[in-house]
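Quick one: structure below, then a few questions.
The complex is shown incomplete by one protein chain, all other protein chains being positioned as in the whole.
== subunit A ==
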């Protein structure tokens, strides 16, 4: 695979999609014909140029829609686009993978979409934990995630408790004392209600008998900035969202909600070390496909994601952003999903969200 075919592949395929948009502007049948001809030629070259090694029984026949159940710029979106670029760059697939954001209703829109695409073998989706919570919070959505085809769990993202470096809070005990003293006016910032940050906050409140004012923001980055600007008092950001401010000495992590310490934050104690082993929560980053697809297609997607999982880029990204690379596939992944649904049901009930 040479760089040149890569160029032709990428440009050729893009142009096929470009045509739709160009039609209106040329407005001339003759030129349109030329465009289509050129585009078809490029696409043809692309197909013949792709290597046929590792031929599985099932092969995709048209571009794959890659649904992201969150908006642009967030963690899931970044990871999806990273996967797309790894797949393109390493030529793991002979058809392009096209990311589409369907953020509506904490992923409700995307979940419903995937359910309705049952049998469509050319669509996959990257999930957040809203995979477990959104169907429970919106029962009339008519989504059952057990029907989805589980493909692969690519990583687990982690949560820490963060405060401003100027707050004077050095330890979890300081933190608990300060929050109690604030008497309910302590401002905890996080993402939307019913989403991961609010669940982690509720876990903290229950474990330590605290009461905080939860202020929702549209994304983890904005949450982090509001902590640095001292508009809120604490957050439960992912490492990727806070690490730049931490390195600049603006914020301080008090506790990591994982069983083991993080390589990138070696001095931060775990919840277990501080005597609260129950306080563990992960954000899973998994890939699922539509319900009722063939075994061949399932195998092909699993193989594709395994190659991405083993790629250097993914190893580098997970290391630098503080994610655990933890692979699961097939029945094990399905069992994991079922377990998480139960866990979140309990969490939602105990936090009063449901």
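Keep this in mind: a residue touches a chain if its C-beta (ideal position, glycine included) is under 8 Å from a C-beta of that chain, and two chains touch if they have at least 3 such contacts; residues count from 1.
The rule is short, and it goes like this: contacts and distances are computed from a predicted model.
Undergrad: Look at the options "Cbb3-type cytochrome oxidase assembly protein CcoS", "Dihydroorotate dehydrogenase", "CoA transferase" or "Tricarboxylate transporter" and return the one that UniProt uses as the protein name of the missing chain.
TA: Not shown, but named in UniProt as "Tricarboxylate transporter".
Undergrad: From the listed residues A:88, A:273 or A:326, report the one that touches the chain absent from this view.
TA: Missing-chain contact among the listed residues: A:88.
Undergrad: Going by the contact rule already stated, which one of A:64, A:137, A:155 or A:333 would touch the omitted chain in the full complex?
TA: A:137
Undergrad: Hey, which of A:168, A:229 or A:277 is the one touching the hidden chain?
TA: A:229
Undergrad: At which residues does subunit A meet the chain that is not included here?
TA: 3, 6-7, 10-11, 14, 17, 20-21, 23-25, 27, 71-73, 77-78, 81-82, 84-85, 88-89, 99-100, 102-106, 108-109, 112, 137-138, 140-141, 185, 187, 192-195, 213-218, 221-222, 224-226, 228-229, 231-232, 240-241, 243-245, 247-248, 250, 316-317, 320-321, 353
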